[in-house]
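Let me begin by presenting the structure, written as C-alpha cells, before commenting on it.
A single protein chain has been omitted from the complex, and every remaining protein chain is retained in its original position.
Order of writing sets the chain letters: A, B and C. Residues in each chain are counted from 1.
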Amino acid sequence: METNLCKNPAKVGFPIPSKVSRTTKPETTLVNVSGVMVGGSDIVIIAGPCVVESQEQLFETARAVKAGGARILRGGAFKPRSSPYNFQGLGEEGLKLLSSVRKEIHLPVVTEVMDTRQVELVASYADMIQIGSRNMQNFPLLKEAGLCGKPVLLKRGMMSTIEEFLLAAEYILNQGNDQVILCERGIRTFETSTRNTLDLSAVPMLKRLSHLPVIVDPSHGTGLRWMVPAMAKAAVAAGADGLIIEVHYKPEEALCDGHQSLNLDEFTRMMTDLEKIAQAVGREISL
Amino acid sequence: METNLCKNPAKVGFPIPSKVSRTTKPETTLVNVSGVMVGGSDIVIIAGPCVVESQEQLFETARAVKAGGARILRGGAFKPRSSPYNFQGLGEEGLKLLSSVRKEIHLPVVTEVMDTRQVELVASYADMIQIGSRNMQNFPLLKEAGLCGKPVLLKRGMMSTIEEFLLAAEYILNQGNDQVILCERGIRTFETSTRNTLDLSAVPMLKRLSHLPVIVDPSHGTGLRWMVPAMAKAAVAAGADGLIIEVHYKPEEALCDGHQSLNLDEFTRMMTDLEKIAQAVGREISL
Amino acid sequence: METNLCKNPAKVGFPIPSKVSRTTKPETTLVNVSGVMVGGSDIVIIAGPCVVESQEQLFETARAVKAGGARILRGGAFKPRSSPYNFQGLGEEGLKLLSSVRKEIHLPVVTEVMDTRQVELVASYADMIQIGSRNMQNFPLLKEAGLCGKPVLLKRGMMSTIEEFLLAAEYILNQGNDQVILCERGIRTFETSTRNTLDLSAVPMLKRLSHLPVIVDPSHGTGLRWMVPAMAKAAVAAGADGLIIEVHYKPEEALCDGHQSLNLDEFTRMMTDLEKIAQAVGREISL
Partner (left out) sequence: METNLCKNPAKVGFPIPSKVSRTTKPETTLVNVSGVMVGGSDIVIIAGPCVVESQEQLFETARAVKAGGARILRGGAFKPRSSPYNFQGLGEEGLKLLSSVRKEIHLPVVTEVMDTRQVELVASYADMIQIGSRNMQNFPLLKEAGLCGKPVLLKRGMMSTIEEFLLAAEYILNQGNDQVILCERGIRTFETSTRNTLDLSAVPMLKRLSHLPVIVDPSHGTGLRWMVPAMAKAAVAAGADGLIIEVHYKPEEALCDGHQSLNLDEFTRMMTDLEKIAQAVGREISL
C-alpha cells in the first residue's frame, strides 16, 4: 500500500500538509523511542496503567507487561479529567515513579503533558511525551512539543477529522521534530454502547496520506475490557504499527478507567493472539 | 468470547431483545443460504456487483468471484438511490438475470428488496433477501421478511444504534424466521474522508449480545476501493463471520459505486490475504 | 430572505434538485390542507397526541388544541416503534377515530403512513399524509405519496443531510405532487441530554434552497416537555412556516411519548407566547 500512493489526492477532498505527507517522503518514518523503533516491521506494544498510582502498582504492572511482550511503558502523571473533583494524577511525583521503574525494568516510558509550562519537565523524565485527545488542537502545546527534543505520541481528538489530525502533526514537524507517532483512539458518534467509536479506517487512511507511524488505542476506543483484544487484533490486521493498551495489576482497584484495563493474564493471552495476526500480515511482535 | 457472556448486561445500558439474545440461545445460529452455512467456522465471502447491469457483466463477475473463493453472489435489481434521477436498477429483469447466472455458475444469490409489495417476488428468485440500511427501520418490510421463507441479510442503518439494530432483527425473528444475518456497513459521523465510518466494534458487540451471525461490508463502509482489503482483514480479525464485497469486472464502467468496487484481480489478491487472517483467528476461508 | 437567492449555490456544496428548487420557482408554494394554507404569512400550528388511543382522548385533545389556536390535528394510527413489543397503534380503527373527530371538531387531520400498501387507505381518511423520519428514504413510499392526491408532510430523517432531504422531496414532486411540507424534527448527534438535536439552521437553509414550506417539530426534536415552548419560539423566529406539537389531555397516561407531550394548559400558554414572536417577525398566528 505504501508504494501505491493516491494518484488523485482530491479523493479525500483536502490538501495534505507538506511535512507530514507521504508524497514528500515516501518511506515510513521510524520513530526512535530510546532504542525501540516504531514504524518498522515490528509491531510495537505500549502498555501500562491509565494513571500512576504507586510504586507497587507501577512496578508490578510494568514487570508483567514487559514479560508479556510490551516494549514501552505507559502511565499518566498529569491526567486530564472532565471533572475538577476527579483524581488528577500524582504530578511530578508520578514522573519520578515512572523514571525509577523505567531504570529498574528497562522499558522506555511515555506519559502525557497538558500544559506548555510543563513540557520541559515532562520531557526530562519521559522517553516520549504524549499529547492527549483533548489537546490535539492546543496549538501552543503542539509547538512546544515540536521543540522538546523527544518523540511525540499525538492522539487524535475525539472530534477531529483526519485533515485536522494531520494538520496538528504538521505543527510539530514544522518546529523541526519529525519523531511523531499518530494514534487513533476512537471518535465521538451517536453510538453509546461503546465509550467511543474506534475508527480503524483511520489506520490505512493515515498510512496512505502520511509517512508517520500509526498506532491504535483500543482501550479508550472501546471503553470495554472484554472488547480490547478483538479490536487490538483488528487494528493490527488493518495495518497499525503498534498499539497502546491499558493494563493494571488489579483493575478492580484502579483509580481511573479500571473497567477498560486488562489484567495481567488477559494481556498475556492477547499478546499470543496478536503475534499470529502480525505474522498473517507479514510483520512481527517480539514476545 | 461466546461462552463468556456479559454478566452485567447493563454495561451496554439497554435490554437485549429476547429472541435475538445470546442469553436465550447461547450457540451461534447457523444461517443456511441454499447450502452455504453462515455462522460456523468458515468465513463466508459474498461478492458481486453493486447493481445488475447486463448478462455479460453479471456472468463475468460471478464466474471470477466464484473462482476467487466467494460463496454467495450479490447484485442489486431494485436499488435505493438518493436521487430520483439516478439509475434505479433493472427490477424484475435484474432478478431474472440473477436467477439465470445462479443456475449456470452454481452460486446462491442475495439481492435487496425495498417494498413490502415485492417481498414475495424477490424471495421467489433469491436465495437470501437483503434489507438495506435505509430500510432497517421499515417495520412493515421487516415483518414481511419474517414471513418470506428465505434467510434475511439485515444491514445496519447508517444512523442506527446497536440497540435499534437488534430490535430490527427481533421484528424478523418475532415472525418466526431466525435465519437472519446482521451486517455492519458503516455509520454516519462527522468524518468525511471515508464515505461512512466502519464501526468494527459492532462485530464483537453484536456477537456478544446476540446468537445471530455478523458480517461486514467494507465497500460501503469506506467507499474507497483501495481501502477495502485493509478493512476486510480487520473485520475478520475482529471476529466477523463473513464479508460482503462489491466486485465489478470493469469498475470504471460501473453504473453505480464503481469507485468502491474491486476489480477481479484485486478481489483475488485480497482473498489470499484474508485466508491468512482467518487462520490466525482459528477459522477458514475455503478458496 | 426569499428574494435574496444564493448567487453561488456551490456555497452549500451540492446541486439543488430542480423541482424543489427555489431557483426554478421563486415564490413559496402554498400547501392547501383542506382549506388551511401552509406557507403564507400565517404560522400554522399542527397539534394533537402522538398516537390515537381512544375516542375520548382524541376528542378532548382535539377540542382543546383547536380552542388554543391549532389549525390541523395530528394523531398516529400506524406507529413506527423501535421494538416489536411496543404498542403499534390502532391501525384502521385509529383512522376511523380521526375521521369522526375531524367531522365533529372541523379540523383537518394529518397521520403517518409507513407501508406502500396502505397509502391509499390512509389518504382516504386523512387530509394530509405524513412520511416519518425512518421512512424519509423509503423510495417506493415516496413515489406512492407522490401519486396519492393528498398533501404530504415529509419529516427529515434523523441522520439525513439537507441534500438528501431535498432529494427525498424531489421523489414526491417528480410524481406530479407539489403539495409537500418539509419538517425538521431533530437530528442524531453525540449529545444525549436531549432526545435529538433540533437543527434550526435547517429552517433558513431549506427556505433559501427550496420553495416548499418548512415546519418544525420541537416535541420529537427535544423529547422534553418543558423545553418545547422555548424551541417552538426559536423555530418561529428562525422563519418556520408552522409547528407540529404533541399535546395530550393527560400526558402522564399517554401510551407513547407522554414525557414530551404538552398538557392542554401548557399548549394554551405557549400559543400566547408564539403569537408575539410571530408578530415580531412580521407574521401572524390566528388564535
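Operating definition for what follows: a contact is a pair of C-beta atoms (placed from the backbone, for glycine too) under 8 Å apart; a residue touches a chain by one contact, two chains touch by 3 or more.
Bear in mind that the values here come from a model prediction, so they are computed numbers and not experimental data.
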Exercise for review: Quick one: say which of C:215, C:231 or C:285 touches the chain that got left out.
Suggested key: C:231
Study note, to complete from the structure: Given C:101, C:131 or C:198, the correct residue touching the omitted chain is C:198
Exercise for review: Based on the whole complex, identify which of C:12, C:67 or C:121 touches the chain you can't see.
Suggested key: C:12
Study note, to complete from the structure: Residue list for subunit B contacting the dropped chain reads 188-190, 192
Check your understanding: Contacts of subunit C with the missing chain: which residues?
Key -> 1, 4, 6, 11-14, 159, 161-163, 187, 189-194, 197-201, 203-205, 208, 221-222, 224, 226-227, 230-231, 233-239, 273, 276-277, 279-281
Check your understanding: Which residues does subunit A use to touch the chain missing from this display?
Key -> 17, 80-85, 88, 114-117, 134-135, 137-140, 158-159, 163-164, 167, 170-171, 174, 188
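Definition applied: only the chains that are shown with their structure count from here on.
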Exercise for review: Give the chain pair that accounts for the most C-beta pairs in contact.
Suggested key: A-B
Review point. How many angstrom between the C-alpha centroids of subunit B and subunit A?
Key: 33
Practice item. Averaged over CA atoms, how far is the centre of subunit B from the centre of subunit C? Could you give it in whole Å? Key: 34
Practice item. Hunt down the residues of subunit B that sit against at least two other chains at once, touch-wise. Key: 159, 163
